[in-house]
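See below for the structure under consideration.
Note that one protein chain of the assembly has been removed; the remaining protein chains are unaltered in position.
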Amino acid sequence: MSLLRVEGLTVALPPGGDRPHAVEDVSFHVDAGEILCVVGESGSGKSISANAVMGLLPKGLPVRSGAISFEGRDLLSLGAEAMRRLRGQRLAMIFQEPMTALNPLMRVGDQIAEVLRVHGSGADAARRVPELLAAVNLPDPAAITRSHPFRLSGGQRQRVMIAMALALEPALLIADEPTTALDVTTQMQILRLIREIQSRRGMGVLFITHDFGVVAEIADRVAVMQRGRIVEQGPAAEVLNRPQHPYTRALIAAVPHGAAEARAAIATASVLELRGVEKTYRRGGFFGARAVVRAVHDADFVLRRGETLGLVGESGSGKSTLARCVVKLVEPEQGTIAYHGTDLRPLSRAAWKPYRRRIQMVFQDPYASLNPRRTVGDTIAEGPVTHGEPRGKALERARELLRLVQLDPGAMDRYPHEFSGGQRQRIGIARALAMEPELLIADEPVSALDVSVQAQVLALLAEIRARLELTMLFITHDLRVAAQICDRVAVMQRGAIVEQGPTSEVFAAPQHPYTRQLLDSIPGRGWTPPEL
Amino acid sequence: MRDFWRRFRRNKGAVVGLVILLLVVVLAATAPWLFPGSPWDMAGAPFSPPGEMGMLLGTDSLGRDVAAGIAHGARISLLVGAVSTVAALLVGVTLGAVAGYLGGFVDDAVMRFTEFFQTIPSFVLAILLVAIFTPSIGSVVFAIAIVSWPPVARVVRAEFLSLRGREFVQAAEVLGKSRLSIVLTDILPNALSPIVVLSSLMVASAILLESALSFLGLGDPNLMTWGFLIGSGRSVIRLAWWMSVFPGVAIFLTVLALNLVGEGLSDALNPRLARQRGGAA
Partner (left out) sequence: MEASKLPGFLLRRMVKAAIVVLAIVVCNFLLVHAAPGDPASVIAGQSGVADAVFLEQLRRQFGLDQPLYVQLWIYLKSVLSLDLGFSHRQQAPVAQLVLERLPATLLLTGAAFAFALAAGVTLGALAAQRVGRWADSVITVVALTFYATPLFWVGLMLVLVFSVWLEWLPSFGMSSVGVEMQGLEVVWDVAQHLLLPALTLGLFYLAVYARLTRATMLEVADQDFVKTARAKGVPEGRILRAHVLRNALLPVITFAGIQAGQLLGGSILVETVFAWPGIGRLAFEALLARDYPVLLGVFFCTSVMVVLFNLLTDLLYAVIDPRVEVAG
């Protein structure tokens, strides 16, 4: 008998949505001692399925039909109080956002003790809580017990969440994208932790993710969801290496393969050269202790014509700050930013203006990088108009650019909210290209996109770069993406570049320990996506 | 626009508020025709109860028509409410925009200044200002504006601060747009919704403030206001309840209407917030 069995589950969406059901006729099961990964893109209904099992669906999403049985009991017919007693005790769940998943006003120890207390085992909380924190490999459990969540990092908070979920040794753990918000090295640690605890305790795990690398890392079996339906399920090795359904095949084909091919060295003239650039943030006002953060230091690099340099690092490594220094969105205190030999750093706003035509930027968040109150056409034409081009001509050019980024020119008069994330990112690229720049800075241009869209945008960038002979500074946290698009990479850690070189060399023979750690942390590095 | 109206209409309270508000505006606009002559003139016997002697809402201690006073008072209330709100918006939006966009030291200085104005008891300051500059419609508007701008500055600053960090504003910087053009075409239009909602609530509180000042005898001595009517009825409340009841109802309805409209605007301009509020209000 399976631990969890979901049969023909259908959950309705509120009227007016893009489809009638959030999930439709979904069936899967989880056995004790196995990890089932439910994988799909955003909006595929994977989280809804998980929440339905926990009995935590929002009021607007009622279960229409189907059955969920857990340890032989029908969960859907269980009363609210009986369901509550199961939650935290036999069924536990961890979430995507560790930063907001803990009560900010309650000490960590009290939050863990609360699970024990509400299920009637509060008596040994004082002994159990430090044990649990130690079990998830947190240092100094006694101190962490007394801490408030804001003192802990994202990875530490996710460990606390796991400790809390495991407090009463549940039979089933539901993990809803538990590593998506974490850095790659932390992600690997958490994945290993879940795997280790799961095999030690023989728990069943329902693991929700969008990342096939994570699937390859952790799954025993896989269920692929698309638009509310499971389109394919089977053993992990089977689905990953011999996908049957066209959607699964498309998804896997879109996964960056992570292997860097050797490229010819580029020995053209230098376009951009950074030397001794330093940016330090001081926090705290008139009253209050000041904290000093060295956001960028020791980060020299040279970018040659036609070359793509990847700045790779985890969050807080200073890669975005460094890129923003180049376009004066951030003003460093020291160093030279030489563009064709001219130091841009000391230039005034007005003196900088001519260089705006030469250096452009593509941003990360397609939902925040377009002015919601301006039409697409105006957005793209705006740059040239600012630099004195007649409006009619700029709009004509915007129309051409839309074609170049593979959008319908009819998009000109529409507003950003009418477009999907991938389409918006194309508009953002068109806006940058409208200035006919020589140097394009791309700040995590694909990290907010679903994997299939990500592949399309990357392909577009590669094509445009070749066609327009662009020089590119490409910022990313995803090593697989860097491997695919960059000629050279520079690895950043805590504000400094610790290693740089041709991509294939850095990937094949990393010199710095941090680079090695990063490469080891790529989820699913043992899996090479099949050629499809 | 049609979308906006559809969302606004969904909030029944807001529609009721809008209707009441329109009625008050019509009353104010037609006061000289409905009640020709000065509201200060004697119209009947002193202390006539409502309905007697042809006085719909009764007369006061000097035989003046309370209904005429309310109609003419509506003009002053709406005028003071609107003008002082515009003045407070000018100050608040400017200071908030400067603080939020420039950040750093300027932001610190402006916010300390704003905090100071929020700390001191605003009504006491308003009384003091009107008293020292002698009561007139100008000093009343000035005093109300002086005490009402800080919330605007805070809201605008918060909006600007968050919008300034948004990528589309950074993109505008990278395109080489001027500061003024970024503020006016990229940031301000996106910060407008909370300002619009706030201003309808500000008109409401300005009307309350004006009536309180008039009640204390700090209104313009030449203008008939709702607060003055209530103030003059205060000492004779045992004799003539209608003198204070009806002007109070007028204030209540107008302020209520403005608040309801404000909630409707908020729902219509921020659909996401409306859902959060449970949609029932």
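Couple of notes before you dig in:
Labels A and B are assigned to the chains in the order they are written; within every chain, residues are numbered from 1.
Operating definition for what follows: a residue touches a chain if its C-beta (ideal position, glycine included) is under 8 Å from a C-beta of that chain, and two chains touch if they have at least 3 such contacts.
All figures in this text were calculated on a predicted structure; none of them were measured in a lab.
Across B:90, B:109 or B:237, the single residue that touches the chain missing here is B:237. Check B:152, B:255 or B:268 against the missing chain and you find that the one touching it is B:255.
Among A:39, A:164 or A:344, only A:164 touches the chain left out of the display. Among the residues A:118, A:134 or A:496, only A:118 touches the chain that is left out of the figure.
Looking at A:95, A:363 or A:507, the residue that reaches the missing chain in the full complex is A:95. The chain not displayed touches chain A at residues 54, 56, 84-89, 92-93, 95, 97, 100-106, 114-115, 118-119, 148, 150, 161, 164-165, 283-285, 287-289.
Even with one chain removed from view, chain B keeps its contact list with that chain: residues 116, 118-129, 131-134, 204, 208, 211-212, 215-218, 227, 230, 233-234, 237-238, 241, 244-245, 248, 251-252, 255-256, 259-260, 276-281.
In this text, only the chains that are shown with their structure count from here on.
Look at where the CA atoms of chain A average out and do the same for chain B: the two points lie 46 Å apart. Residues of chain A touching chain B in their complex: 285-286, 324, 327-329, 349, 352-353, 356-357, 359-361, 363-365, 368-374, 382-383, 386-387, 428, 431, 435.
Every residue of chain B that touches chain A in the complex is listed here, in rising order: 108, 166-168, 170-177, 179, 181, 185-186, 189-190.
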